[in-house]
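All protein chains but one are shown at their positions in the complex.
Moving on, here comes chain A:
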Amino acid sequence: MDLQFTAEEEDFRQEVRAFIKDHLPERIRRHLIEGRSASKDDIVEWTRILYKKGWSTPRWPVELGGTGWSAIKQYIFLEEGLAAPAPELLPFGVSMVGPVIYTFGNAAQKARYLPRIANLDEWWCQGFSEPGAGSDLAAVATRAVRQGDHYLVNGQKTWTTYAQHADWIFCLCRTDTGAKKQEGISFLLIDMKSPGIAVRPIQTIDGGHEINEVFFDEVKVPVGNLVGEENKGWDYAKFLLSNERVGIARVGTSKARLRRLRELAAIAGPDGRRAIDRPRFRDRLIETEIALKALEITQLRVLSDEAAGKFKGRPNPASSVLKIRGSELQQATSELLLDIVGPYALPAQQSTDGRNEPPVGPDWADAVAPLYFNLRKVSIYGGSNEIQRNIIAKAILGL
């Protein structure tokens, strides 16, 4: 048992850190450090820089452009990216549809889609949730009816992140209405430029536009865009959802935010007081730091168990903690920021970028309340925290 990183792992960390320092445009870093989200152009630019280095699809098999890094190195790479901070790789391609295509897709699909995902030549979005299928995802009702060499798709997806940017959407569609609800679903790849697709933006409570509704009206999808077998889509969806455990706790994001909180708390605010001198704030900051340290170790335990092949086919109790505590701690850091900025959370201001007038309050204040509002999503998406508790009760405790 050894909690220290090996010398090789430390060297690797330095290599990643140096690469990010030398290649990440300062404009992008500054934008992210102020708590703003990365733009499409930022994400594309950074992904292509990583692609040139061979680092844009680190977890893929080596022959498909993966890096062959150990689980611990994957973690270090992720953590350094979040700590910088650099834009995150768009998960819908690299972490979601990519692995589904290389695991269940045919040779033509692999050749057609994977290189474009790796260089972010094509932007993917995820067509899973529907108005009537949220936590109960297997209730999807979007229909795909086979007609000769194509499917005719009708229905609606919702909460579709970045559909406004997307070239492609991967969809769970119902292809058999007679079967058990899990057994009549197929996994289709759909070109967003297809006639009959309409995207309607959804503005969220932070004022931002990340998510959308996507409507399908008599959309023709070639049969060649079916992944794997018809009516086996639920299996691929479960594979996809279980594939992305490592990043879900976002320990690196919360760590970076806590470092920034430490810096901001040590500066006197407009009232001349430092947040760190307020005992109640200080205690909550320290408690959040402790909880995050515990979560970081929990995450490393999960990685180490996975690398050792433990818990094969059984759920690892430690992994169930990641989503619940990870989301709670992301939210906690945003609440601490809200408490540091204090009354200057109030003004609804344009971001620094497009502003002519001086800001009201500290120049980072405008992003704080929106971040707090925005992060309420993290305990809802990816299987709400209540669903996670159901999973722990059933799969781990056998209740």
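Note that in this section a contact is a pair of C-beta atoms (placed from the backbone, for glycine too) under 8 Å apart; a residue touches a chain by one contact, two chains touch by 3 or more; residues count from 1.
Please note the rule applied: contacts and distances are computed from a predicted model.
> UniProt name of the unshown chain, from "Pimeloyl-CoA dehydrogenase small subunit", "NitT/TauT family transport system ATP-binding protein", "RNA polymerase sigma24 factor" or "Iron-regulated ABC transporter ATPase subunit SufC"?
Its UniProt record gives the name "Pimeloyl-CoA dehydrogenase small subunit".
> Of the listed residues A:S320, A:S334, A:Q349 or A:N374, which contacts the missing chain in the full complex?
With A:S320, A:S334, A:Q349 or A:N374 as choices, the missing chain is touched by A:S320.
> Out of A:F5, A:W69 or A:F373, which residue would touch the omitted chain in the full complex?
Residue touching the absent chain, from the options given: A:F5.
> By the contact definition given up top, give the residues of chain A that touch the hidden chain.
On the chain A side, contact with the omitted chain comes from 1-6, 9, 72, 262, 265-266, 276, 282-283, 286-287, 289-291, 293-298, 300-301, 304-305, 308, 317-318, 320-321, 324-325, 386, 388-390, 392-394, 396-399.
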